[in-house]
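Apart from one protein chain that is not included, each protein chain of the complex appears where it belongs.
Order of writing sets the labels: A, B, C and D. Residues in every chain begin at 1.
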Amino acid sequence: MVPTAYYILLSAALFAIGVLGVLVRRNAMVVFMSVELMLNAANLALVTFARERLSVDGQVLVFFVITVAAAEVAVGLALLVAIFRTKRTADVDEVSTLRG
Amino acid sequence: MSFPILSTVLWLPALGALLLLLLPRGADELARRVSLGVAVVTFLISLGLLSGYMPTITSGATLAPELQFVEQIPWLPSWGVSYSIALDGISLWLVLLTTFLHPVVVLSTWDSVHKEVRNFQILLQLLTTAMIGVFVAQDLLLFYIFWEFTLIPMTFLIGIWGGANRIYAARKFFLYTFAGSVLMLLAIIGLYVLHRNAVVASEPGFVGSTEIGRIVSDLRAGRFTLDTTTERLLFGAFFLAFAIKVPLWPFHTWLPDAHVEAPTAGSVVLAGVLLKLGSYGMIRFCLNFFPAASLWAAPAIAALAVIGIVYGAIVAFAQTDMKKLVAYSSVSHMGFIVLGIFALNREGVTGALLQMINHGLSTGALFLVVGVLYERRHTRELAEYGGLWKIMPVYAALTLLIALSSAGLPGLNGFIGEFTIMQGAFLAPDLGWPFLGFAVLGVVLAAVYLLKMYRATFMGELAEVNQGLPDLSRRELTTLVILCVPIILIGLYPALLFGPMQVSVGEVIDGLSLIVAGR
Amino acid sequence: MQPIEIPPVNLTLLAPVLTVAAWAMVLLLVDVFAIPDGRKKVTGYLAIAGLAVAAVVALPLWNVTGTTFSGMLLLDRYSLTLTWVFLLVGALTIAMALDYLQRQGIEQGEFYPLIMFAVAGMILMAQASDLIVIFLAVELLSITLYILTGFAYPRLSSEEAAMKYLILGAFAAGFFIYGIALIYGATGTTSLAGINAYLAAQPFVPQAQIMLLAGVAMIVIAFGFKVALVPFHMWTPDVYEGSPTPVAAFMSVGTKAAALAALLRILDGALLPAQEFWLPVMGVLAALTMIIGNLGALAQNNVKRMLAYSSIGHAGYVLLGIIVGSERGVEAFLFYMIAYALTNLGAFAVVITLEQRGESAWRLEDFSGLFQRRPLLAIAMALFMFSLAGVPPTAGFMAKFYVFTAAYEGGLGWLALIGVLTSAVAAYFYLRIVLRMFMHEPTRELQPELNRGLSLDIAVAGTLILLIGLLPTPIVTLVERSLVAMGGG
Amino acid sequence: MDLALFLIAGAVALIGAVAMLMARNAVHSALFLLLNFAAIAVLFLLLQSPFLFAIQLTVYAGAIMVLFLFVVMLLGAEQVEDTPDRIAWQRPLGLLLGLALLAVAVIAGLRTGTTPLPGGEAVATFGNPASLGALLFTRYMLPFQITGVILLIAVIGVVVLNQRGRQSAESGQATGD
Partner (left out) sequence: MLTWLIWLIPLLPLVGFLLNVFFIRQERAAGLVASAMVVASFLVTLVATFILGALPEEERLIQSVAWDWITTGSLYVPFAIMLDPLTAVMTLLVTGVGALIHIYSIGYMHGDPRVVRYFAYLNLFVTMMLFLVMANNMLLLFLGWEGVGLCSFLLIGFWFERKVAAAAAVKAFVVNRIGDAAFILAMLAIFSNFGTLNFYDLEHQGQVVPGFLERIPEIAGLTFGPAWQPIAIATGISFLLLIGASGKSAQVPLFVWLPDAMAGPTPVSALIHAATMVTAGVYMMARTEPLFVASPTTQSWVVWIGALTAFIAGSAAIAQWDIKRVLAYSTVSQLGFMVAACGMGAYVAAIFHLLTHGVFKALLFLGSGSVIHGTHETQDMRKMGGLRTAMPTTFWTYVVGAAALAGVVPLAGFWSKDEILAHAVAYGYWPQLIILFLTSLLTAFYMGRQVALIFYGQQRDHHYHAHESSRVMTVPLVVLAVGAMLAGFLNLPTLFSGMPAAHLLTDWLHPVLHEEAGKFNLMVALLATAGAVGMGYLGWWAYTSNAAKIKVGGKDPAYHYTGDLWDGMEQAWYVDVLYNTVVIAPFRGLGNFLARVFDPQGIDGLVVGVGRLFGWIAGGLRQLQSGYVRTYALVFTMGAVLILGFMLIFAR
């Protein structure tokens, strides 16, 4: 069997990549994708622990996470579309009038 | 429960403020009269305090109970906080000073306040309640609330009715003093918690108490002890707040700004009473709660006080603006008061208390005096005046009297206080000669700067522009004369004031001497 | 295949949240079908009514304590008190929005149900006793807020704010869920009681609990975002500035209170045995929050942003009550939240009165001479500012006194010290507004608009602040009673 | 066998993630992310959660990613990063932080030790849809309901956020007339 730690490390790596994506990418779409990646990494961890403990709770949690992720993405994309209409850009750096 | 006379005195001005609130905004004259009425009634009732307090003094010089007119109503019972007010010999005269100056100040607004009169009166009344509250509160939290609340009306008085740079001055006043007192809040909390933790050991179920008397008695009885470091830290926090309020050198820089910009009435209250809150706090809290730390810090504080005496005097001398001059003279005089307090003996502390009253009367009167000229010419530059003695003889005479009282001429009030303070400092084992040398220099310099001011305004040739200045109006005359009466009275018969102080100050000093004995 | 047996559910314990959520759903329909455009205020009134009903419904629950939904939800006095706070916050927010939306031309009936949903989310956060419920409640609240933030359509800043909030919110959610995963991995449960039991079962050895600690850290980070603790605070000023002012007000008090309420349950309920780990972390966060929040406000000329920074600073103060982990601390937290909620709502309400259609009036200069135009408004604002600064005799002072006492008692004297020092710094910018209003001449013509809803808000807030400041006993008693039978772990 | 599968799927997941990060074109990113999701789904399968495997593929790959692609295409926002980066200094810092996060994970992992998954075979029903469903409707009844509300709100949100665009357009026309 593959040790739990391998999975967790993998999930951590994915999480880190997701974080990195938020930090360096300017395309709002890609930023959203990176967030999704983070959530997925968490899901992987949850499932791993569920398997380790042989309790299904972890898997149920994943179910909720996915739902929430979907809801967030939906709102996010709606917002993006709304912004795009006036501002014609999906570059998050362009949306920076509020500052100081 | 008998008639709560102390609460009446305390809250009457606040009620007066409410009453004023009901008046229409434009009714200036009416507002002034109502305000004056409230002030006079407050003062008259407060005289009841005096007559109520005194008999026990005359019956047996040392047997008077320390606290009188005690009123105690639970306020936050689960914390042991109560609405607890009372008078003792330390606060008696300060309360009377406040109520005495109150009508005087209101009277002076006829001439010095011309816009938003009603609101001015409201703030004045609120301020009075807050200041009385500080003096009578026997509960730490209550004390702190009154203490901080004084800032608000005063800030507005300076900021709305002040001179050209009023907003800066108001801001500085508020922030400086506020910053000073936040640490005190922490110290109050610390004291409260430490006290509760200490007492709960012997008294299970004790919820804590912010009652000043309770904490002091526990400290004296040894039920509640503070280790040296803690005591010094707490002392420092309290002291800083008071030192800024006093203001002790080098925390004084807010004072000239505040005074110069404040309207006359504001300056009078500020100098007359507000500064006393600090020195009062030093006696009531620093000495009572932290005797050992007070002893420890006394030489250093006395040194600051003495520096303040001389420094304030020198800087006052160099001023060309009358109000600034008087403001810096306050720094000098308040230095005397702090010196007296930290002489840590009866002579010093009673002298300081008396000097608080004196300073309130004299410096308050000096600000009124400056205000008189300011209202006529709208300048306070010394160079603008000269020779006024000729056309304003009554004014000149009263000014001279007041200036001399401030300079400490024997026979007037200032001297008694200064002398007693210096005697106290001389008798204090930790102070003595070097301090006295400088303090006495302050006495000399007081004459120098006050006479400089007097000479520049009243002597010499009368300038063309000042030819037509009228002498004091009836109202101005009344205001100043009212102040001059106690100035002379105290100078000749200070025993009247000293009497009631003895027991209360004695208690404080006894607390200190316990420490000295243990040292 | 076995039939699924649905466990018994005690809906009584859920009554407030059910009322709010159900009312909101019904209101959505009513709004769409029964209320014509331009008269959407009716929806608002109905929403307020719903919140009031919920508050009444909650009344008989005062003496009820219990869990339901397999222990995922907990009703106790603590949550009930908070529930009332949230309901009040919601109602006051709606009251101030009624006219605002119309004036800004962004009136849409959905606004009010959304606020109600948010309130429901907050109540859930206070009642939740399982990490997953907390997570979902947070998301419920957050998604609602994303929408509400982006509500002021023609203003791009509103959408920008929503976007920033959403990106960072989702980012934080990632941390949150990862933290839950790690805790689940370490303890095998997500229930607060379960986690507590796990920790209580053995002596706490940090070396053996890295996974749990990492999870705690991640959750702390996520909550740090929600509560706007430094350094997770940076969204706050931008989002507050961009969002419609009532929403900013709502967020500044409601979200904060809800998130802190849940955080309190997690830290003081479930993770108390691990306090030695999270206390230094939270302590430093609290210190940084107090310092940076207040310093940030110092440089602001934009009052709305200033209030945002100030809300950051205040989060730091409240945090003291939470992390100290004592009863007094929890009381202090509740008291502070009540005082702060009233004060901040009032302050924002005043800001709203100055906002005209199409232009923001948030510059400090816009407050100049307010006293001459609207004396009462200025006095109320001054009261709010003094309360925020912690000057007696206002509720804000008593609240500060409460938390600092709690902190000092709990051995967090150094944080109390930072607290008092930063509140001295904070006095500067609060005072600035006061001075502006009373002592400066007006710089431009700006007629504040005061309607019924706002007046009500300001009057209620002002009166209560003063009352609590002078007679804190009822509230103190309330928060003290709130602790009786507080469960959660 | 398991290990090999894990390594392959893991590698694919990582490659997908990194590629998503690197891709200049948002559409490519989406596709790489899809690859990553798929790989994770495989891992789910390895971890005996077939139901989640299915969900992952349908909801993520099928719904969310399509939504992404749709929006990207709709907005034509494939390449928005042609302009120079105004805060380029952030890139190395971000990388550093990412690495730091990873390092923390590795160190923490090493500390915890590499406990293998429990050797015992899971019961056959472990992770099957039925058991999940059962839990969902019993223990997780409340969260389940909440997710429902969340989705409802999301719907409202989408409507609110895009409906008034139309409204204002209309009103704009009205005022324009």
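Rule of thumb we're sticking to: contacts are C-beta pairs under 8 Å (C-beta built on N, C-alpha and C of every residue); 3 or more make two chains touch, one makes a residue touch a chain.
Every value quoted in this text rests on a predicted model; they were computed, and no experiment measured them.
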Touch partners, limited to displayed chains, of the chain removed from view: A, B, C, D
Listed residues B:Ser82, B:Gln319 or B:Ser362, member touching the removed chain: B:Gln319
Contact residue for the chain not shown (choose from C:Lys41, C:Lys164 or C:Lys226): C:Lys164
Selected residue (touches chain absent from view) among C:Val42, C:Val64, C:Ala217 or C:Leu471: C:Ala217
Where the unshown chain meets chain D, residue by residue: 86-87, 90, 93-94, 97, 100-101, 104, 107-108, 111
Sites on chain C contacted by the missing partner chain, in the whole complex: 163-164, 167-168, 171-172, 175, 206-207, 209-210, 213-214, 217-218, 220-221, 224-225, 230-232, 234-235, 237-238, 277, 280-281, 292, 295-299, 425, 428
For chain B, residues in touch with the removed chain: 175-176, 250, 252-254, 256, 311, 314-315, 317-319, 328, 345-347, 350-351, 387, 389-390, 393, 404, 409-411, 415-416, 419-420, 422-424, 426-427, 436-437, 440-441, 443-444, 447-448, 451-452, 454-455, 458-462, 492-495, 498-499, 501-502
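Please note the rule applied: only the chains that are shown with their structure count from here on.
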Centroid distance [mean C-alpha coordinates] between chain D and chain A, Å: 5
Averaged-CA centre spacing for the pair chain C and chain B, given as whole angstrom: 43
Whole-Å gap between the CA centroids of chain B and chain D: 69
For chain C, residues that touch 2 or more chains besides their own: 132, 136, 139, 143, 146-147, 150, 153
Multi-chain contact sites of chain D, meaning residues that touch two or more partners: 112, 139-140, 143, 147, 150, 153-154, 157, 161, 165
Chain C residues within the chain B interface of the complex: 386, 389, 391-393, 397, 400-401, 404-405, 408-409, 413, 416-417, 420-421, 423-424, 427-428, 431-432, 434-435, 438-440, 471-473, 476-477, 480
Of chain B, residues touching chain C in the complex: 75-79, 141, 144-146, 148-149, 151-152, 155-156, 159-160, 166-167, 170-171, 174-175, 178-179, 182-183, 185-186, 189-190, 192-193
Footprint of chain D on chain A - complex, ascending: 1-10, 12-21, 23-30, 32-34, 36-37, 40, 43-44, 47-48, 50-52, 54, 56-57, 59-60, 62-64, 66-75, 77-82, 84-85, 89-91, 93
